[in-house]
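Removed: one protein chain of the complex. Kept in place: all other protein chains.
Per-chain numbering from 1; labels A and B assigned in written order.
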């Protein structure tokens, strides 16, 4: 059996992806998890984390799996990942040495490594995660990379499934760009379009001109959507995106075409305060529509308190689903090892 | 049953407070702890910790409880706690989103958040802990807040009980202010006066003019003391406070009336080196008297090596009691959940 890594959520196909979300809902409803005593995960965080870190430790513990967490640069050496580097600078250790060593101590290796937002070709190659996979002797779990956030994908799917029912095909979902004080990577919106494709949703993405997603990724997502009976549309009118929506995701991101003009983009972003998702706009969606965001969220910048604190907000539920979907995924990954 | 939080140590009344200290001494003597397998604590440290962090993890582990520790700002996002904030600054996430999410992963949430020492009205409201409790869906354990340190309270009580016997009423205890290179919060002295009140001790607090404790807190503590058969007195003569004392606590703190004149207070503090607790002063207490300090302590500034390294120092024993009292308290908190 070839190695099973969890990188973008498509590894088990649309059916397998949704089956994991389904299994998570069963675990949440009280189904006992499988146990894998003696197994171990080493989780490497090159960036901050709250939900991912804690939900992974909680889920693993519930499965009898031991987790060791590393924060290189804080508690361990700063890690170089570029092949062939002459290491006379700030990096004390190379992935080529660190990752195989960690593989000696664990059965599964996990990595968080955000986009650099400097070089589009580099980010597109998901370079840090790719190097990590290259050097890892163990299955790899992506805890959010430059391109993808596949644990969030499962939590989103579980929430969709819980509220919209078993058949997600053709259900109307909106994703609206939002303001933010900083330029952010596009891993989360990339993942939403891909997950929506897997689930066969009718997804409408609204963003201002220049804040486009990577066309390679949207083409791939559109293909998945078409295969599953869904669709992917874009608009620059956030109000229009709300029409008929049963779910509204908000998220900020940098434009794929914005590489090389990040400073200009920051100035543009400062003029886009009217993209904040507020009650007026949210009320254009269906009366039963839910609000979703992966968190952390900048309140009253991305979304107003009134929306996120309302009974229609599914953010805490989705954060909770991070635990159950991590359990479902770890069951799958450890089952394949035994 | 309403939610049981542990905030200032008065939650179970004087009797319940002392019963936990008694239970801790039984655990220390070898009584087997209750077990709560499958339970989990998420502990959020907004400030540094040594004893609290390690004794909590040790105590929880001995009860079969899993602990996940977060250091927001280091390994997770910096957290905003003020309601209604427009989050376009340094804080990436709000308590309103983070704490309910953590509540999805754990059965008990714990927080360390020291005083800001900027605004007396704000600190008096214990704002960060209060916001944490507001947003928490789970029982809350205070790991030291702007106002209180209720785990230290239990450890102090266990040490008092171990050395002074079962009846603490009317026993003479001194708390003396001490020099320090930095302005410190008053959570520990606040807690000592409150705990002494619960236990019915005759407590004498010595401090220089201007280094007063919050009069609201001392009035409350005096009321508790009176009800339990004890008393609370103040003096500006540290030698006089020693007379007849069976226990001597030393601690530095900022004056409650010192808000708004912290720089002036620093200059005054620099002239108060004679408040260091040394052998000469300590020898004015009873020959059997013990020295106590919550630690960490600035040696030869707060107290001399000769005092803290003597056989009369109960600091290591009290630090050890942190483990047994945390176990006793966690037994109480988890019992109420099942």
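The definition used in the following text is that a residue touches a chain if its C-beta (ideal position, glycine included) is under 8 Å from a C-beta of that chain, and two chains touch if they have at least 3 such contacts.
Please read all numbers here as calculations on a predicted model, not as lab measurements.
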Considering the complete complex, of A:32, A:89 or A:209, the missing chain is touched by A:89
The one residue from B:240, B:280 or B:316 touching the chain left out of view is B:316
Contact residues on chain A toward the hidden chain run 38, 40, 42, 66, 68, 70, 72, 74-77, 80, 84-89, 92-94, 96-98, 100-102, 104-106
In the full complex, chain B touches the hidden chain through residues 45, 48-51, 53-55, 57-58, 61-62, 69, 71, 74, 181, 295-301, 305, 308-309, 315-316, 319-320, 322-323
